[in-house]
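Note that one protein chain of the assembly has been removed; the remaining protein chains are unaltered in position.
Note that the chains take the letters A, B and C in the order they are written out, and that residue 1 is the start of every chain.
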């Protein structure tokens, strides 16, 4: 029988069901989700700017931030009550499955550039929740995961230091000395580069340094491997990173806690932590 | 098209090749293999009896052993120069891929019963190379692998003590006290029973006991798991057991050596030791 | 009990994957053998999870959630999760209950939310110990097996299976020594006696709770032969003898169905095509997507007439592609999807034939399970359907005939070892008495002596 004839005989949902379509609720404006309503400020100009971030509108966000600064609004207030609220709403919608990565990246770009405007007036870098250092393992060129992490951290209000890819253990040690980070993330996509993690841990120990936790993740990395050393915790999704950092910051968690409470901290079932 | 029509169109070796048939050399009598010639005794009655073992002929082996004993041949000589030579030849052919497991089991039965006849005259158990204790892990009913091991050990000239299946760690400790074995083997076929191995090791340590090595093998057992504890070595094929025991006996190898030299000791490529 | 004395299928060609003469329905919209193939996922609990009831329950729940998530992510319309209980779960029936409850809860949630068809197949372990004086039929272990089954039923399992082990001491002996008579006695006689005893009871419990009594398998016996037989270059068990064990295994696994098992029969029962041809119940099988668990020589062929398609077993851990419940459900799920496409397009019989012909002449063990040959063995069995002993011999001799014909037609070549062991087995079977009681008496004497663990009392002999 011809290909077309065969195709015409098929009842599609006996073979594959597009559960993404099944799961999709009615279209709704981003600002109307109850979770978002709770986050968004009500006062102007904060609300307008937050909405511009929510709708990934860099041009208008920048324009309104500049205007508000000229009108004398405090840059700190603009950052905290408008920009961070907007990006917070974006993260919430991403976690909820309404927003997608590009939304996050673009809103993040809008947020970051707007923050820079505020910082110009402020005359210094704005305060962040804390510093996180991110690297890709030595010998490894795969850096997309790490780049996502940077964005999620920044959206989460952290200062994220990018050491780049193919980073030697010694360079990581220097960064720890320099930034004394709250948290660190390492990414490796290959069986033969995840071996960089124990080297980093060794090098830190030798230098007498410690960090509350080093999140280690990436394609080929396995939890069982990561847990053969100290100081590390296996990281699964890039968007988990700010939640892990928050847990360290707020609840004083260390790597041992994170290993035990990973699922709870990131607030969802994590298959890797169930195996 | 009908099933038969489809079948008739196939050129079989484009789909599957029976390499066992490809590999099979010309038929040859067991005693004519050069390796076997080297082993078999030339003097009678030893040669005749060894050949009976080689040909798995329990009835005639027993008959001729009895006759020879009556004729005054030393039981020790009969064991060493006839029975053990015969079984040695059998093992050699098994390793070479000429003989198969049933050959080995049946020749083993013939050999063991003949040895018993000799022991009757001897008035005691004959000397063996040494004692090996074999068990199946607690909670595990799968015992075929262990049963094969018993046979290979006995064919290899060892005294093999069978502790049975579903054996508690404490029972293993007692057996070690009782037999002070050269080597020990544990078999587990399940992920959830291979956890008995660390318990055995712990129990031995607590009792202040040590064995040169505990071979741990069986269906679900992995090398990486076995190597998380001391005293153990991952075992792959039942017929490797006497070779491991020989290495301990002759070359004073311990578990650490066995782990490193496994492939060399058993004399073949072992995929598990290559991963 | 109704013995099968005729075939439920009229011709081998009537059999195809996804369709059983007697389909099965369970809750959550699940149907089996009703026109589509269900993938099965089966994951061995991780080492250490046996330490407490809590950790085992968590383990079972987690495996289930992972599987559900992947099923949604790749768009599977339906799937079955089977949990093979380990000894601790059966020895402590409350574990069986709690694990089942946790798994059912998860399945129900995903079913409610997404409409995905799901089922839990619970398989308590046969923890009875075959030893002299072990009281197979009354021991505490026996009681716990039945109590565990009850617990699984009460807590929402859709299907109950088990792998009974009757006769294995004798068949183990036979397989390792290449003794066809011991194989016949262990599988065909002792196995059948024991399976009948167990299933009369299991079916009662299932019926009480309106849970589907699934099926049994000859795993403990013919799979032992198959694994010892190994690959083409292995040298532990003759592949022709393993084929004979399998044929007899068909006569054995049929017993559960005769007692009321409704299918799907257990995935590891490679003899299932024979049983399906006779009885028309849906079957689960496993092959090329069970490479994680073991290597067989009929990875495609065995899919030919399956109703559920399984991965057999895998460590619970991570692959690069995800955790193993995810990865291996995707493997069986995609293969089931191919079969379902074939069904939808009306090309199911073509795909069945392709599966079959891929392995038919790869090995004698595969040859006899090709659906046409499985059917022939089925016919041989039902001809003597009333007598487990005679039908086992009939199955064995038919296996011999099938292989011999293929050799003569130059479709397959055997090694000397395979040919010799086949010839000698056939000679042995041809010399056996017709009368089963005579055979049993002799065998009890013979193997009572040779096989340490064999206790005739366990079989009321």
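In this text, contacts are C-beta pairs under 8 Å (C-beta built on N, C-alpha and C of every residue); 3 or more make two chains touch, one makes a residue touch a chain.
The model shown is predicted, which means the values in this text are computed figures rather than measured ones.
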The chain left out here touches which displayed chains? A, B, C
Which residue of C:297, C:377 or C:406 touches the chain not shown here: C:297
Contacts from chain A to the absent chain lie at residues 1, 3, 6-7, 10, 12, 15-16, 18-21, 23-24, 27, 94, 97, 99-102, 105-106, 109, 139-141, 144, 147-148, 151, 166, 190-195, 220, 222, 225
Extract the touching residues of chain C with respect to the undisplayed chain. 44, 69-70, 72-75, 230-234, 287-295, 297, 299-300, 313-315, 319-322, 326-328, 330-331, 334-335, 337-338, 340-342, 345, 347, 350-351, 353-355, 357-359, 362-363
Even though one chain is not shown, chain B touches it at residues 1, 6-7, 9-11, 13-19, 22-23, 219-220, 222-224, 269, 271-272, 274-275
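The definition used in the following text is that only the chains that are shown with their structure count from here on.
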Arrangement of touching chains [line / ring / star / complete / other]: line
Taking each chain's centre as the mean of its CA atoms, chain B sits from chain C at a distance in Å of 30
Among chain B residues, those touching two or more other chains are none
Where chain C touches two or more other chains at once, by residue number: 46, 316
